[in-house]
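The complex appears here minus one protein chain, its other protein chains still in place.
So, subunit A:
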Amino acid sequence: MKSAVVQLPGLNRDRDMIAALTKISGKAPVTVWQTETEFPDDIDLIVIPGGFSYGDYLRCGAIAARMPIMQAIKEKADKGVKVLGVCNGFQILVEAGMLPGALMRNASLKFVCKEVKLEVVNAETDFTRAYEKGQIIRCPVAHHDGNYFADAETLASMEGNGQIVFRYAEGTNPNGSLNDIAGVMNSRGNVLGMMPHPENLIEAAHGGSDGRGLFASALDVVAAAA
């Protein structure tokens, strides 16, 4: 199993993501710069970490989503390679059209940096097998534009297809997201985007390890399939 972390100017959670992937898989991910046009052939998981790519100019993730590396990510995703976007990574995936909907300014208009509760809505994905359906986990969030929007028809079809993977639970929706949506995947089930930062809750030093299951799922399934 081999993972890759995408790097773009302005992303600042790449080191946290590299640390999480390294600690959980025992193997450091390769890093791939935005102007590159391909990934190693044997890559199983591509992660776009959080941050503020291109200063959040125009719209969060909008400029990053048009960089050369995104075409390579789309090609890998079309072949079934898993893609995870966290925070700005999620914004980039929706801007690139790889996930439905859009992420808008938080309803409070404030940057939120705190811990929320997440409900694992779909535990039968390659990213959530380590959890149980309905399980409530802790997870930090830190964003200004995490207010998930999709039109009613799209939303209904996503709900019906099990594409809603995480919801903010117990009244902790920090941004006004429709249906308390915190994380969604594509219809094929190999691209996941989420606003919360599971990579920041993986060990005792973080104050908990609720986020570990996500990486264990994404990396373990690959091992079993190999």
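Observations on the model:
Just so it is clear, a residue touches a chain if its C-beta (ideal position, glycine included) is under 8 Å from a C-beta of that chain, and two chains touch if they have at least 3 such contacts; residues count from 1.
Methods note: contacts and distances are computed from a predicted model.
The UniProt record for the undisplayed chain lists the protein name "Phosphoribosylformylglycinamidine synthase subunit PurS", from the options "Phosphoribosylformylglycinamidine synthase subunit PurS", "Ribose transport system ATP-binding protein", "Peptidoglycan D,D-transpeptidase MrdA" or "ABC transporter permease". The missing chain, though absent from the display, is touched by one residue of A:Ala28, A:Ala107 or A:Ala156; that residue is A:Ala107. Checked against the hidden chain, the listed residues A:Asn147, A:Asn173, A:Asn186 or A:Asn200 yield one contact partner: A:Asn147.
Note that of A:Ala62, A:Val112 or A:Ala142, the residue touching the chain absent from this view is A:Ala62.
In the full complex, subunit A contacts the hidden chain through residues 58-59, 62-63, 66, 94-95, 100-102, 104-109, 147, 149-151, 176.
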